[in-house]
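Structure provided below as structure tokens; questions to follow.
With one protein chain removed, the remaining protein chains of the complex are shown where they sit.
Order as written gives the chain letters A, B, C, D and E; numbering starts at 1 within each chain.
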């Protein structure tokens, strides 16, 4: 249930946007994990996998794009704080059962504010890059299920998707 | 079916990535439309709508973030060509039936290469920004159904999602 | 009076520019407030206010532009240190008495160097954005009185414009 | 007088911001000139001039900062079109009579949209850089009179500040 | 011999920097090729090759970094014009005879100004990335022989290193 402390914190009392004051918060180790899928035609997936087996370049381009983008999250999302990530990793896994590529990103910092947006941005841009690499053969691909999986650290503590009520 | 001309065009004959040569293509008017959703708890959506009715700032921040990001698509997606957009617009519409906010972006240029990636990037970053604005009250939001709706212009002509087979 | 310690500190003994060494300074809470005006024709201001009352989008675009730009001050101003802002806010207020919009920005960090440049950059880019939004009806607008109002924190302590000799 | 054609063109019929469609416009040679001042204490100006006579580095840093920033105008101002400048120049002139440094920037392109924002951005960032170079000795400096001086090209033709009424 | 037409064209008559006016030039197809080496200890090269044979990721990260950087040349080099590349490719080849990795980049555009700086930037950043990937085992690596190999198009015509005297 959304109580008063769960307000849209990026709006000030006049309802105007601002970058939330975190100066009073303490540095703490913060981790976030996000995931998402890009669904595609079976033959697109097979071509992608074949390309990957030969050279690894298509998924590797997407992996690097995601890692580079997550460092720039605060340039893209207006009210995100600039943050110095201490770690980022990202996996892209073809999933034949779902006709999709699964992406999972993990970000970490030791700062006053969390890294959920950084993990989500890594996933979004990695999946966009997969789309770009394959769009000449399949314009109908769809990015789906981009969501936070886990966060820990900071005043709000740990959150796990698996532990949420149904 | 994926034939030879449907190859992963960003890989050269050695399977290495490169920025595809479009120098021989002619300038043409090109349009792309993309869409996506962010699903959230009903009370989050109500708070967002209430905030919007009062000041419009939350959705308006997301709209501007999407418009600004689509101009920088080529900085984020490794093999995208730099492009001078001649138009971009973006709508964010709360959808109570789906407990979601719907985003639809339209981009246009008069250049040698298409603007599908720009429209998709606009949607992705606008939805990320909605996530950021609301995450203090709802970490479980999910970005879904990000996809191309329409493209026209260029050698490959017009593509409409609605006209695709099943 | 400008004494020796008031030198142009961005020049080294050979008169060459460098990014001043702040490694020996301690982290401290630092705040800056800056302001400025954009003056315009009375009918432009009325249109802007009318637009604002309907949807808030014009001033809200300027507010977001200012907030986003202040995070990138160190990319724009050659000798500014990269800095992690812990807070930024920005107000834009139509002022019929002066036929102008007033902008006031507040920035804060807990670092080794001050945030005056960040507050001034927020004001400059917010006012540029107002110009951009209104220029089709009024090319004669003028940006005026962009200045520091207050700073605190750091070795040089607190400075207030109001307390300066006339 | 502000008529219908003088509307706030960045708002669509619903009052929402968008990047105006210029796809129908023709490429044309477009020029803009903007100017502005930064006013300072007389001893600050003398130090700046003395530094300049010795090495030229302080004003030269500001000149380069302004030239680099104007190429990135569209990253800073949300609804500006990305544009390929074909020319940019910028002068900074100490003005002892006014206790100020005067800045004048000229930008040019051959595109579908004007370069007024680029010229104004060059002036704004150059003056910010002068502030940064001198702020250790004079926090009270003020940026004033930033305005368009001239524009030509495009459908709206030539505009000169000197030819405006009163 | 350097005659008058060979001047430092980025300086105006007063010796001040500016972005050269290319508005009068015509669009033409322009190509540039640049190359460079990074020399390293033999065991570093063997590790790099072994890593490459297994997964291709180290050199592939460098290749993508070079391609992404060349699109941003005008952000890095103060007086470069913003340019829309129509093609970019980049090869990295281990060279056991020289204990080095060789990099060769090719850039192309159809614009008013050349792409030599873009090709050189691609090489520089790709080699920097190789350094970054290997620096934990070899800090003594050296980047050498970064140079233009070929350019064509534009008023100054074709230039080939192999055809130069001496």
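Keep in mind that, in the parts below, contacts are C-beta pairs under 8 Å (C-beta built on N, C-alpha and C of every residue); 3 or more make two chains touch, one makes a residue touch a chain.
This structure is a prediction, so every number in the text was calculated from the model and none was measured.
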{"item": "Touching partners, among the displayed chains, of the absent chain", "value": "A, C, D, E"}
{"item": "Candidate in contact with the missing chain, chosen from A:16, A:35, A:57 or A:108", "value": "A:108"}
{"item": "Given E:22, E:100 or E:120, the one touching the chain that is not displayed", "value": "E:120"}
{"item": "Residues of subunit A (touch criterion as defined above) contacting the omitted chain", "value": "29, 60, 63-64, 67-68, 71-72, 83-91, 108-110"}
{"item": "Residues of subunit D in contact with the chain not shown", "value": "55-57, 60-61, 64-65, 68"}
{"item": "Touch residues of subunit C, complete complex, unshown partner", "value": "12, 16-23, 74-75, 78-79, 81-84, 111-112"}
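Please note the rule applied: only the chains that are shown with their structure count from here on.
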{"item": "Equivalent interface positions on subunit B and subunit C, same or different at half", "value": "same"}
{"item": "From subunit D, the most remote chain by mean C-alpha position", "value": "A"}
{"item": "Rounded Å distance, subunit B centre to subunit D centre (Cα mean)", "value": "32"}
{"item": "Multi-partner residues of subunit E (at least 2 other chains)", "value": "60, 64, 68, 83-84"}
